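Okay, structure first, notes after.
Now for chain A:
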Amino acid sequence: DTLRLLTWGGYAPDEVIEMFEAETGHTVEVTKSNNEEMIAKLRATGGGGFDLVQPSQDRVMGPQMEFGIYKPIDVSKLDQSLFIPSMLMATMANTTVGDEVYGVPHVWGTSGLVMNTALAGEVVKDYTDLCDPAVAGKVSYRLKRPTLIGFAFAMGEDPFAAYGDEEKYKEIMGKVEAKLTECKANVKTYWGGGDELMNLVRSGEVTASMAWDTGGWKLNEDNADITFVAPASGALGWIDTFVLPAKGQADDAAYAWINFVMQPEIAAKITAVAGNFTASAGADEFAEEALKAKYQASFPQEAIDNIKWYPPVPAGLEAIEGDVLDRVQAAN
Partner candidate 1 sequence: MTPDLECADLVKQFGQTTAVDNVSFSVPPGSFFSILGPSGCGKTTIMRMIAGFLDPTSGDIRIKGGSVLDTPPNKRPVNMVFQHLALFPMMTIAENIGYGLRRQKMPRDQIGRKVDEALDRIGLPGIGGRKVDELSGGQKQRVAIARCMVLEPDVLLLDEPLGALDLKLREHMKVELKALQAAFDTTFVYITHDQSEALVMSDQIAVMNAGRFEQVGTGQDLYYRPDTPFVAGFIGEANRWKGRIERAEGSSLEMRTETGLAMRATATGTLAPGDTAEIFVRPESIRLAATAEALSAFDNQLQGTVTSILFNGAASRVLVQDSVGETLEVTLPQSGEFATLKRGDTLHIGWGAAQATCFAVAA
Partner candidate 2 sequence: MRLHARIGFILLLTPLVLWLGMLIVIPHIDMLLISLRERISFGVYETNLSQYEKALTEPLYLRTFWRTAVMSVLATAITLLIAFPVAYYIAKMAKGRLQQVLFMLCLIPFYVSELVRTFGWMILLRETGLISNLLQWAGLADQPVEMLYNDAAMMVGLVYTSMLFMVVPLVTTLESLDDSVIEAGYDLGGNGVSVLREIIIPHAMPGIVSGCIVVFMLSLGNYLTPTMLGGKDSLWFTEMIYNQFIVRSNWELGATFGFMLLVLSSVIVWGMLRLTGRTLQETMG
């Protein structure tokens, strides 16, 4: 079979694909994307066109309730022993609609700040510091919901607590909007993909940015000054999952892929390329020491405790966020 995989950059390295193809005889076609586009594509196709997708765990429940684009996952077909149990349980709980489970965890990581510590380290300690005049024109972030959430925390709010209260949430977002609008002058450009940001930082065009932890660690290899920093208000924790699209046509291959990549050695390879740790139990052993070291450097214990994990997004919030993002983009 052909497995059409809709995923994030780095989650399906060529090397792993080749090994998988050699072992199972399936072929793999990879399309790289992000949460919004994954959902949009599945919505447009009514859950077709792909056989396995990897949205973040907070983006499974809402779209499924609204558009019905996923199909339940048969956990019994998976080798559950390959997963870190706590992460598997948490993810399954967060992606349950009705009685059915829709997602299992794959890669996890955090969003925080990537910066050139030599150039911006003194100034930028939290998201809101990106608006400091000292780094004007050297700053970047995404115009996406993590930025809104991150800024909200940095401004002392708790957006996750307000998930159930639309009015409250709107109010928080209003404040974030004002901040981001004011901050706009500082921004060089809003980045879209992980590699784009890495290029901007590596070339020195950007010295500080809101970003995924991976990017910072990878850049650190070339330039010791650049690294990932957990912001003072706490990094945002995310888990990207495996989900079956409603009209996927190669479920067997999909299950085979999940079982294959969750093997510790394989998971370690993915970690090496993507830069993030996986939910594979025991992959730690195979992970590079250097990466572990970087992780520890970025996350002292209190930082780990301070990670804010995304709860599932209730339907409707994204519309509020979308309007905010639009207005920020339009503001002058």
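Candidate entries met the following condition: all candidates are chains of the complex that A comes from, given by their letters.
Just so it is clear, a contact is a pair of C-beta atoms (placed from the backbone, for glycine too) under 8 Å apart; a residue touches a chain by one contact, two chains touch by 3 or more; residues count from 1.
Being a predicted model, the structure only gives us computed values, none of them experimental.
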item	value
Complex partner of chain A (touching, any copy) among 1 or 2	2
For the chain A and candidate 2 complex, residues of the former touching the latter	36-37, 39-41, 43-44, 63, 65-67, 137, 184, 187-190, 203-205, 318-319, 322-323, 326-327, 329-330, 332
